[in-house]
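I'd like to ask you about the structure that follows.
The chains shown are only part of the set, and none of them has been moved.
Chain nomenclature is as follows: A and B, assigned in order of appearance, with residue numbering initiated at 1 for each chain independently.
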Amino acid sequence: MINPKNPQLNKNGELVHLLSTEGLSRAILTQILDTASNFVSVSDREVKKVPLLRGKSVFNLFFENSTRTRTTFDIAATRLSADVYTLDIARSSTAKGESLLDTIANLSAMAADIFVVRHSESGAPYLIAQHVAPHVHVVNAGDGRHAHPTQGLLDMYTIRHYKKDFTNLSVAIVGDVLHSRVARSDIHALTTLGCPDVRVVGPRTLVPSDLSHMGVRVCHTLEEGIKDCDVVITLRLQNERMSGALLPSSQEYFKSFGLTTERLRWAKPDAIVMHPGPINRGVEIDSAVADGPQSVILPQVTFGIAVRMAVMSIVAGNVA
Amino acid sequence: MINPKNPQLNKNGELVHLLSTEGLSRAILTQILDTASNFVSVSDREVKKVPLLRGKSVFNLFFENSTRTRTTFDIAATRLSADVYTLDIARSSTAKGESLLDTIANLSAMAADIFVVRHSESGAPYLIAQHVAPHVHVVNAGDGRHAHPTQGLLDMYTIRHYKKDFTNLSVAIVGDVLHSRVARSDIHALTTLGCPDVRVVGPRTLVPSDLSHMGVRVCHTLEEGIKDCDVVITLRLQNERMSGALLPSSQEYFKSFGLTTERLRWAKPDAIVMHPGPINRGVEIDSAVADGPQSVILPQVTFGIAVRMAVMSIVAGNVA
């Protein structure tokens, strides 16, 4: 049975779905990160596979397209030896007017084990999780502006890898925080893991002051935002924001908030620079920084496979 | 060598292609259903796989798109440990003007074992079956208005599962029988399996009287059609019929032929309700029936995987 207080957990408090980093305890976040660290080496092996999910059926349900994220889940599931089915949702029965829950009921009847769900509507993975059989697991691969928990977790993995301990870190999240499910997932995870100083940085249109209720410090200049930070997480600036009323232009944005080598000196000398990708060179980040010695953008990608392997293997081992 | 009287069988009378339920003997239909019953449990196992088709190459050739049906074949072949290749036919060489038979000859030269074919033209799978090498097998996944034999077989599996014996059953098929390859495949299979009372039910535009030549009773009211029936198979009403001359509107259809809880009382109290999916709630079937205790719509989906595993494993074991 799903825990009524937290639909991600069963009544023993074990993770059965991953829907959000919000509501996960420090113990569970740490369990995921520890499990992931065992999987990092799998991708370096001669044979990059472990048989943990052999014969399990993982369905990629990407109602919102994302080739890159889908591929990372595909790789993670395959390296766990699962069978992966990717549905071309745009062409499928939902397009014929079938409801989301009827689609899910049908796929469950085909003996699905894990649904990896990306959806433009916030909450869609929750809705699905509430309706699947106890042996079926839902992993949120991004829902609306709400959450992108595996990205949040791989960010935590990356920070822990380079900085060891969260309890004395200053972390700055720079960019379009208002619309970013990545920022939201990072903030919840950082707070739970004991990070004492989380800052959100950007223009008022993208980083409104009331974000402070999430337990973060709101900064409207880059200098204040990344001053003496240990970690700078730059967010992707969605092109669709540029032409809107929220931002005058991408050049203007870069002038004020683009991360350059010079500005990065405001942060600590050993600060790491992160980005969820794909990067817009010359918009939110300068190439010299993205490709520079403080950048850990590509290690994030590598750790992302291990974190997704960890999440899928953990939920598959628990019953709702 | 293909049997000239029946291109689905070799000269020993063994199944080498599945093109239609028409022309299959009761013995062969029963062989498929019996084999399927062995596979139903595979999907419940910890490791949902058997090595029967290990190293075999199954090609999905869906000239007409159907994400759902394609996925069921993909799952069935994968659980038999085959390697599955799905061709994006819309973008492929046939689009460059290559003929259907040249495409097939090329794929055969790549050492294909099974072609799963969906085509908008009735007879396309027959044409292919007549031209492949003796070790290659064709499974029809729906051709025009002609046949959808694996759907017919999974319907038979479902009926046998719940009703045990065909020889004392009344089965009603309700809806657009005229245009339905599912109805056609069901009727042939039911008749061969000894079902004494098969009725086709719907308005005269969708169920013309001359369908009686198929050995079925034609009924133009739902009450007469499902009266004391053991099995009610509702068909999907294609949206494209609605706007045409054949039907005034989907509401009108529901008023006369939509299956509601009240109307279902005309059938036997233990009658089962089936549907090939995806369902149109409130058009051919009311949600209370679709989700109700007599509905076996989701078990049909589950049995469909096992039936497709059975068909592929049987044909792969025979040589033309």
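Simple rule for what comes next: a residue touches a chain if its C-beta (ideal position, glycine included) is under 8 Å from a C-beta of that chain, and two chains touch if they have at least 3 such contacts.
The shown structure was predicted, so the numbers you read here are calculated from the model rather than taken from an experiment.
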| item | value |
| --- | --- |
| Total copies in the full complex, given that 2 are placed here | 3 |
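Here, only the chains that are shown with their structure count from here on.
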| item | value |
| --- | --- |
| Mean-CA-position distance for chain B and chain A (Å) | 41 |
| Sites on chain B touched by chain A in the complex | 43-49, 65, 67-68, 71-72, 74-75, 78-79, 239, 277-281, 298-299, 301-302, 304-305 |
| In the complex with chain B, residue positions of chain A that touch it | 54-57, 83, 85, 87-89, 91-93, 96-99, 102-103, 105-111 |
